[in-house]
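Once you've had a glance at the structure underneath, I'll fire off some questions.
Excluded from the complex is one protein chain; the other protein chains are retained at their positions.
Chains: A and B, in written order; residue numbering restarts at 1 for each.
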Amino acid sequence: MKPSPAAAGVDGGATASPINDGPPRNTAGAGGPGGRGTAPGHPDDAAGPIIELSGVSYRYPGQKRDAVNRLDLSLGAGQALGLVGESGSGKSTSLAIMAGLIRDLRNGHVRFEGAPLTLRSPARRRYFRRRVQVVFQDPYNSLDPRQRIGAALAEPLIALGLEPSREGRRSRCAAMLAAVGLEPAMAERWPHEFSGGQRQRITIARALLTEPRALLADEPVSALDQATKVELVDLLRTIAAQRGLALVMVSHDLAVVAELCSHLIVMARGRVVEAGATGQVLGHPRQTYTRDLIAAVPRLPVEND
Amino acid sequence: MTALTGPTTAGREADRRPPATTTDPTYATSGPAADRPTALDSPAPDALQPASPSSPAAAPADDRPARAGRARRRPTLVVGAVLVGLGLLVAVVSLFWTPYNLTDTAGGRLEAPSLDHWLGTDKLGRDTASFVMVGTRIALQVGLGAAGIAALAGTAVGLAAAWAKPWLDDAAASVFDVMLAFPTLLLAMVIGAAQGRSTATVIIAIGLAQSAYVARLSRILARRVRGQAFVTAAIVSGSSLWAITFRHLLPNMWTMLVVNFALSFGVGVLAEATLSYLGLGVPPPNASLGRLMKEAQQTVLTAPVEAIAPGVMVLVLVIGANYLADGLRELADPVARGRA
Partner (left out) sequence: MAAYLVRRSALLLASLAASALLVFWLLRILPGDPANALLSQDATAEQVAAARAKVGSDLPWGVQLERWLAGLGRLDLGRSLASGQSVAAEIAQRLTVTLPLIVAAFLLSALLAVGLGCLAAFKADRWYGVGLSGLSQIGVAVPVFWVGLILVWLVALGLNWLPSGGFPGAGWGRPDLVAAHLALPTATIALGGQVAYLTRYVRAAALDVLGSDYLRTARSLGASLPAAFLRHGLRNAAVPVVSVLGVELGTTIMGAVVVESVFSLPGVGALLVQGIEKHDYPVVQGTLLIVTGWVLLVGFAADIAQRLIDPRLRQHHSQEAS
């Protein structure tokens, strides 16, 4: 599935508008159960969005510009949301805010399952961390080189008190390794013994061990080669479907995002520029920025004869 | 990045020794490059590389034979271990036995080395060799004790600073820098000054004087590890700060801290000797190597061995410490790089 080539270069008059045109709106993910049609939902699924950002603004210390500016974003249960945009558009920052990693916001609120997100009490913290997990970009950095795989996988189980017995942890980790296409015996090995693709599988396994409702992925396949990318994307799609996971994927690679996500949010300079169903946004982009983004995807020169 | 915005400091060593390593003088834990905070914060090539995070440095236990083999190929580590081991041996033996009692003045005065008195006698007829042995023990006590105090206090404070809010962390870094502007020997002199002099206070004084350096080192190391994605992953997995510190930070920091411990030990030995020489260190009748040399100074012409031998011992210990640090550093890095 590739983005429609017809979008390239077509500029239909009145719909061309500057980036900051209109109030930042988000039409993607208006909550609601399931987003994938017949796929089973997560056991915890209730009506209402899982994570909601309203009017969020944040600026990194020492920066002159907001990383995100009056951002509205909503992730519904089971929904697959893609965050795209150039570097510096605020996608990763948005993800970090959704993951509860950035707390000192200048403006706006973050809601989790309808209630304001507070991580003050250990109980609330554990509850949130169970249900919202993160997969990071750099496979060479997201596993502690001094920790065996088994220990890395078991860490969330220990920290969140999800499995008191060592045997139980071992078997759960083994099962999860199998689920992501790896050998259970690999739990005894060290991160450096694995390739980038395998390490990403391990980090995905770690994220899935807590049986989360939502998986936030920050450019999970950017550091991988093409073939591995495809495998990992397939894995993510399968897993999300099987477990009714909501998925947020940040990527600068439109092709990857288009594969996985039913809805897209295009960001620029910390604000939402365009949002909607993937096919809609890619096929009929309303903003120049979006069009430029789509046009920038390299296409193989194919001879039509 | 390289703009020198921090106060230049000088206080790495007791009287400015020992600094870097045999193989790489730009190894910045004790050179001027280390004393300038910005050189450490920038990714300068040799400055303070913890074993690169993308590879393990701690070999699993079953790798020990291989590691011993590697050690054989590393002369610096072996030489260092042998030298320090020698000193350790002498010190331990002195706990149980010395050729003569320290109070025994039966020997003739200022005798030259002989079979009876291996290093001769001092002006009161006491056996020099016995004094040197006990002095070695004191040097080791102080060196290890001070390095230990510096490691514990410094690491704890450095870790705390790394976790603290940015403004507090910055304030801590500034405090470290100011403290480092005082040469270690100076700090130790002053800290030990007002207190009743005993071995314990000397250890504490030298230890505290060095802890600012360890604090800065561990703060930088901790921050570096903290910036890695796997620490964020641990936070997302729900691990507490304590758990992250012990499970992720310290395991990725300890190799550099151990190298620094070895260097610290050398600094401590030199500091103790110098303080004792100046009369500000371990009080009599403790047989500190420094004090031995001070007392031997007047009679250096007639009994040079008495003045030279303690110095040789200090030399052995400090060179050993330097080589050990060098070797340990080599062990930590290339193993990691090789495996990655």
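Observations, loosely collected:
Here is the rule we go by: contacts are C-beta pairs under 8 Å (C-beta built on N, C-alpha and C of every residue); 3 or more make two chains touch, one makes a residue touch a chain.
Since this is a predicted model, take the numbers as computed values, not measurements.
Listed by label, the shown chains that the missing chain touches in the whole complex are B.
Of the listed positions B:77, B:270 or B:287, the one in contact with the omitted chain in the full complex is B:270.
Of the candidate positions B:118, B:163 or B:182, contact with the unshown chain belongs to B:182.
Across B:106, B:124, B:241 or B:278, the residue that sits in touch with the chain not pictured is B:278.
On the side of chain B, touch with the chain left out of the figure occurs at residues 1-11, 15-20, 22, 24-26, 31-33, 35-36, 177-179, 181-183, 185-186, 189-191, 193-195, 266, 270, 273-274, 277-280, 290, 293-294, 296-297, 300-301, 304, 307-308, 311, 314-315, 318-319, 322-323.
To be clear about the criterion, only the chains that are shown with their structure count from here on.
Between chain A and chain B the centroid-to-centroid distance comes to 48 Å (mean Cα coordinates, whole Å). The residues of chain A lying in touch with chain B in their complex are 61, 99, 101, 125-126, 129-130, 133-134, 136-138, 140-147, 152, 155-156, 159-160, 190-192, 203, 206, 210. Chain contact summary for the complex, chain B toward chain A: residues 51-58, 166, 228-230, 232-240, 243, 247-248, 251-252, 336, 339-340.
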